[in-house]
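A single protein chain has been omitted from the complex, and every remaining protein chain is retained in its original position.
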Amino acid sequence: MSRYFYYHIVLVSLLNLMLFVPHILIRYRYQGAVTSMALAVVIGTAMTFMYTYIMGKFPGLGMPEILDKFLPKMVVKPIMVFMAAMWIIGPSIALVSYAVLINRFINPDTSPVMVLILLSGVCIYAATRSTLTLAFLVEMGMLINFPIILFILLKAVRSDAINWDAIRTVANYWTQMPNLQSVGAASYIFTGYVSFAIYNRLMPPNIRIRHRWIIPISGSAILLLTFFVPIGFHGTEAVENYLYVWSVTADSLMMNYGFIERVIFMFLIMYLNLTLIYTASGWHQAIEFLKALSNSYKPSVDDVPMKRNGFIYSTVIALLTVIYLYYVNEKTTFAISGYWLSFRMFIEIGTVVTMFIFARKGTNSS
Amino acid sequence: MRLKGAAVVLSLLLMSTALSGCGFKDIDKRFFVVAMGIDLPDEGKGFKVTLRLAVPSPKTEPGSAMSQIETIQSQTIAEAVRLAKSHVDKELDFGHCKIFVLGEKLIKQGYNDVLEWVTRRRDVQSVSYFAIGRPDAATIVKVQPPTERYPGNALFLAFGTDGTESSYSMTAYAFDFGRRAEEQGLDPVLPLIRKEKAMENYYITRIALLDKSKMVMLLTPQETQLYNQIANHFGKSTVRSKVDNNNMVIAANSVRSHYDIVSGENGTHTLRLKLRVSGIIEEAPPGVYDQDWGKLEAGFSEQTAAEIKTMLEKIQKAGVDPFGFGLRYRATHAGSPKTWEAWQQIYPELQFDIRVKIHIEGTGLVR
Partner (left out) sequence: MLNRIETIMAQAKDLNTHRIQNNTITIEVAYISSLCDESKVSDFILVPFLKDELEFQKNISLNPNFIVLTDTAKWSETLLRGFVLVQLEGTVYTLDAARVIRNENPQTQVETAIMGSQVSLSEDLIDSINIIRSRYPSPELAIEERTVGNCSRTRVSIIFDSRRVDPSVLTEVRDKIMNLEVDFLQAPGQLERLISSRKRSLFPTMMITERPDRVTSSLQAGKVILLVQGSGFALILPATFYDFMHAVDDEYDSFWMTRFLITLRYIGVILTILLPSLYIAVVSYNPELFRVQLAFSIAGSRSAVPYPSFIEVMIMLFMIESLIEASVRLPKYIGSTATTVGGLILGQAAQQAGLVSSIMIIVTSVVAISNFVVPVNNMSTAIRFLKYPLIIPAIFFGLAGVAVGIFIYIVYLADLRSFGKPYFRFIGPTKRHSGDIGQVDQA
């Protein structure tokens, strides 16, 4: 069942656009974005490989159960809350920025708060389903959306309007030293594996993730597309001006013979789906972490234990997200996103290394 | 259970009343702007904005296109558009505005304000077309070609790839204009639309070269075609030569160009441009079949190379870089701000080495 692993990897790597990753990288295009990307590929791949090793050691166990095995309850509980918080921030930023994006490109007259209430209402519904349902949802979402997104990306790469000189110019800046924000942003592309903190519960005992070489290849391909295609379309200088750089890039594409002429609508709707799936899956994991705080909680993949708690938690999360949008503007969201991406990278490295030690210990003792 | 369901429905209804109406505007309550012209005002400061609004009709027959023209003058474009709303009875919608015409006077003074407004507006398509209007934008926007099936169609077709493809015009998309306006080593180009007196039609035969803030020079139709061949590899074009007082024309089937910048000794730089055109003779004196084609080809090549060189030197003198030679220099040299500074020194002194290779595939249907 390796494919369920790859769905998450690809989902997260495609979703980077929603978290301003291209914008952060483009801002540092002359100050080491290229080297940071190369470094991120190494870090991301190493993390993913280590994590798959850990998963294989604990089949059918989520991170709460694994931590419970090795650490005392008093230590585990704060970690759970912290992890849940990490899982809330990323998807919520994506959801908030998407609500703003809808306001900018689809419905200029509807307030983003209203749109966000709709979106988070939907995510509450989806996030409180069973873990198995979410796995199916991610699968269906990827099967429906991925071909169309791939089509848009290929269309962009093959477009006449792309200026390869601009791309080569930026690529020439490969001698600059990498910097933290760019590495943090670029390594986000590879971070899909962390979803298996919870989804590992679904994995059968004899799991082996095959074709792992896909990860560095697909990851770097998406990273390169994310970074270079907007530069090709908007040049080395003007590209920095656009906040939603990929939406504008999609708008620069045309399907002369398509039913819909403008690619941007397809692009926006596909990304709406991806954002909703990502948020639902992220919130679901946050909820599962929070549920695991209770001693009476027994994880189950196709039933929803403690349904009421799940609803309460997700409603609180959704409310926080809406309140956030109400008080915080785009500029701050952008800054927070940048810091969160770097912070996240360190937390993930810490988590993976710790779990790796546990996994070694677990095998030695048994 | 029943009660719970009723409560949910009731709360949804309550929520929906809070929403009702925002942004809901039917298509027949909107006025679609199909073309927008921006000029300098006749007197005073600011802008004169001319909007061509489509009057929808269920029929789409030639000549049935109806449109309404609104002209507003204001300090800023944004204010002018807001003012225009008070002139009309329906909501203005820029979603289908595909043509932005900038007046020649305006573009000679500076275009940055206009570009700023366009890139900020969310409802302006990045794939809308930009052009310069002569004598001014308002005249061009007001033209109503008699064959139009729906408002704006003639211009849409002229620039889009669906309709005519002429080697004397080019398409400048909004995102391309924006990119060139800021790029180091690539300058904007816009096609020029002019209107003949007493004729309700457009003529697009020349392109204008711009620097980072205003228009600098105009290319002749012949130069425009050369530009299209070099920069866009435009296939459906011609190459002309004069042999023994006879005009000969080749219709190109394929055009390929390649250029690089080579540094010579003692710090001189040369642009080596190769252009390969192959095609079929379309116009020639009788008996061309029996002549030595190699000689003919050489004649074509030589004359075209000379034309290109003259054009490039003219452009160089004007201090603009529509082909993106500077960007090519940056792309092939180490990535650092110094590269760009170096290029600014190099460009005025740049030598041109033009190598044209014209290949005759045949003489058409006759000998």
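A and B are the chain letters, set down in written order, and residue numbers restart from 1 in every chain.
Criterion: a residue touches a chain if its C-beta (ideal position, glycine included) is under 8 Å from a C-beta of that chain, and two chains touch if they have at least 3 such contacts.
Owing to the predicted nature of the structure, the values given are computational and were not obtained by experimental measurement.
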item	value
Contacting the left-out chain in the complete assembly, out of A:F265, A:F334 or A:F356	A:F265
Residue among A:V10, A:L25 or A:L119 that touches the chain left out of view	A:L119
Option touching the unshown chain, where B:P151, B:G178 or B:G324 are the choices	B:P151
Residues of subunit B (touch criterion as defined above) contacting the omitted chain	16, 19-20, 22-28, 30, 32, 34, 54, 56-60, 93, 95-96, 98, 123, 125, 149-153, 156
Interface residues of subunit A (partner: the chain not displayed)	1-4, 59-60, 102, 106-107, 110, 114-115, 118-119, 122, 125-126, 129-130, 132-137, 139-141, 143-144, 201-208, 260-262, 265, 269, 272-273, 276-277, 280, 300-302
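As a working rule, only the chains that are shown with their structure count from here on.
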item	value
Subunit A residues touching subunit B - in the complex, by the definition given at the top	30, 104-105, 107-111, 114, 161, 163-176, 233-239, 241, 248, 251-254, 256, 262
For the subunit B and subunit A complex, residues of the former touching the latter	19, 22-23, 25, 119, 122-123, 125-127, 160-162, 173, 175-176, 178-184, 186, 324, 327-328, 330-337
